[in-house]
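Here the complex is missing a single protein chain, while all its other protein chains stay put.
Going by the order they are written in, the chains are A and B; count residues from 1 in each one.
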Amino acid sequence: MTFRWERWLFGAVLSALVIFTLFPFYWAIVASFTPDAALFRDPSLWPRTIILDHYRSLFDERDFLTPIRNSLIVAGTTTAFCLTVGTFAAYAMARLEFRGKAAIMAFILAVTMFPQISIVSPLYLLLRSLHLIDTYPGLILPYMTFAMPLTVWILTGSIRQIPRDLEEAAHVDGASRRQSFTRILLPLAVPSLATTAILTFIYCWNEFLFALSFTLGPERQTVPVAIALFRGQYQVPWGQILAAAVIATAPVAAMVLVFQRRIVQGLTAGAVKG
Amino acid sequence: MTRERVIAFFAAATMLLLAACDGGNAKKRGSTLKFSGSGLGAEGRVVSRQIERFMRLNPDIRVELQQTPDDATQRHQLYVQWLNARAGNPDILQLDVVWTAEFAAAGWILPLGRFKPPVADFFPATVEANTWAGELYALPWFVDVGLLYRRTDLVPVEPSNLDELVKQARAAMSRPGGPRYGFVWQGARYEGLITTFVEYLGAFGGRILDERGEVVVNRPEAVRAVTFMRDELYGSRIAPLDVLTWHEEEARFAFQNGNAVFMRNWPYAVEPMSDSASSRVAGKYAVSPMPAAQGGRSTAALGGAQLAINRYSESPAAAYRLIAFITAPEQMIERAQAVGQYPTRSALYDDPRLRAARSIPWDQAKRAIESATPRPVTPIYNEMSEILQIELHRALVRQAEPQEALNSAAKRIDALIERTGMRRLAREAGK
Partner (left out) sequence: MLVTPALAVIALIAIFPLGWTVWESLHMHELRMPWLGKPFIGLDNYAEIAGDPRFWAALGHTAFFTVVSIALEFLLGLFLALAMNRVFRGRGFVRAAVLVPWAIPTVVAALLWRFMFESQGGIANALLVDVGILDQPIVWFIKTTTAWVPVILADVWKTTPFVALLLLAGLQNIDLTLYEAAAVDGANGWWQLRHITLPLLKPAILVTLIFRTLDGFRVFDLIYVLTGGGPGTSTEPVALYTFNALLQNLRFGYGSALSVVIFAITFGLALLYMKGLGVRLGGEQR
């Protein structure tokens, strides 16, 4: 692409895509600071009056802290658990030779592709009989169904990329498998673990169907459910909805911006190298 | 003693006896009643106050307020879960007006006949809504009713029928500086659409189910009703197409900002729109019952909350005492004063304490409640409503013609009645 017009076209299309990507965020942020009345009377691309009311009422009237706390607890616990259990599995998948490994890997991949809706009914009945509907374990357990295979899949991909030389050297020096795992591989894998944790956390933070199905009230609702149900029978508080959207987006957006490179690697390591 | 007095005496004696047995139990095991209902904000404060008063008057009963979701769908799901598990808690359930038949047919709530509730004091429609197979299953607590809001500065007299409403709306719209919209209502695909529809349907003399529980929603009256609604959207254009995505609040905003001549909404809208700081129509609107069309009668959709007793409750008599207390005139007036919810006892509308309370037009409210019709009282209401919502919405957005959509609704509702064994159930209940 050496011609100038091509270069120009490339730039134009790319800019259009970037604008397309960023505009909704810009617009949501502007709107979340605009009074509701002005919002609908005459939408303006530039903010004219800035108010903080929507954010304030989000916490004063709606107790938006509760869903945030719920989301943090559920996503955090799920991530921690999956990472602990998943690391061993991923290590085995990446380093050990055993029969049926290919089948297991295919199985794990297949499970990540499960349509969630197809296990909602038994999970609901199961949780109901255990009296776990509308509790934290009642969300964490279902979250494992997608978080666990995801963790194993991504971790396996990234552990494979760590060179074996050091571990092999350690073996030659008489280190046991356990030692080579804890002393050598684990420290090397810390960045991969962090990436996997971030990705798993994001998936759990964003999950909607299970959270909608297995919670019953504001006490245990997660952020996405709370936001989606803001539009109650008597209200369409767009200002508050958008303020909540900005708040729900901010942490993941920040993570993505900071760990952009790692996230890209983590996402694609599992998927494409296979 | 006259005969009435003898009956009253025996009734009172039975009550005392029941209460005594039950009270004895409660004391021995220190058991408590759990009352579940909306317990948020001002509403929650009134309920707690009343419950405390009840406990002072009935030291043998302890009552706990159990928080349940405010959203109707979610509360329903929670109740179904508890009752399916045959949990005795909560003892007292707050039901939406369209759930009573379902819970009664499922055997989840107790018939109240044995407690001799003062049925005659309540609005007949609210009693009808809580009656399944000839038995009363819940006592109406407060009532919600569809109202026609009108801009008095543009339309001084209330329309006597639907055609006049259209005329008045068009005249007001065509005035210089007149509102953009003639009539706004709830037309999104949700339960609110059914309440709107029920009012038009009644106005044209139609019904959804007949007295035998057979579906009649594709009769000519119903077709005329839907055709009329469509004509408001596409013919006379007094209703904006936007209403097909609107719930209560969007309609209120339009009306409150001075953009509409008429609005169909619930009583809740009265108070926020009376506040001249945020409302452009404060002091410039009035409410009245929805008008009828030729051949029908003025009809208001009935909403509101009822109280019922859990079938698995261990102390049903105590539970009924609490329900009787909470639905007694004093408590209803207190509730109306505090949160503006309409009492279900018609005599209270002449009570000076009520009339002094708040900016609510009690006379018009009473008139509307007297014209109110319950939505079909059937255990399969929920699924039936879903079918109707879809088919009505299809007709209103012009994906289907009114007759075609209603035929399809009737066919599907009929299949639903068959599948769920409603006919057999009704026969058995009738025995």
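Details
Definition applied: a residue touches a chain if its C-beta (ideal position, glycine included) is under 8 Å from a C-beta of that chain, and two chains touch if they have at least 3 such contacts.
Every value quoted in this text rests on a predicted model; they were computed, and no experiment measured them.
Checked against the full complex, the candidates B:Leu65, B:Leu78 or B:Ala106 give a single residue touching the omitted chain, namely B:Ala106. The hidden chain makes contact, of the residues A:Val74, A:Leu139 or A:Val152, with A:Val152.
As for the chain not pictured, it touches subunit A at residues 1, 6, 10, 13-14, 17-18, 20-22, 24-25, 27-28, 31, 39-43, 45, 85-86, 88-89, 91-93, 96, 98, 101-111, 113-126, 141-142, 144-145, 148-149, 152, 156, 160, 202, 205-206, 208-209, 212-213, 223-225, 227-228, 238, 241-242, 245, 248-249, 252-253, 255-257, 260, 263-264, 267-268, 271-274. By the touch definition given at the top, subunit B reaches the unshown chain through residues 73, 77, 80, 84, 102, 105-108, 188-190, 241-242, 244-245, 250, 379-380, 382-383, 386, 390-391, 393-394, 397, 399-400, 420-421, 425.
We take it that only the chains that are shown with their structure count from here on.
Distance between subunit A and subunit B, defined via averaged C-alpha coordinates, is recorded as 42 Å. Partner subunit B is touched in their complex by these residues of subunit A: 37, 40, 128, 133-134, 216-219, 229, 231-236. Chain contact summary for the complex, subunit B toward subunit A: residues 67-72, 74, 77-78, 81, 84-85, 192, 247-250, 253, 257, 268.
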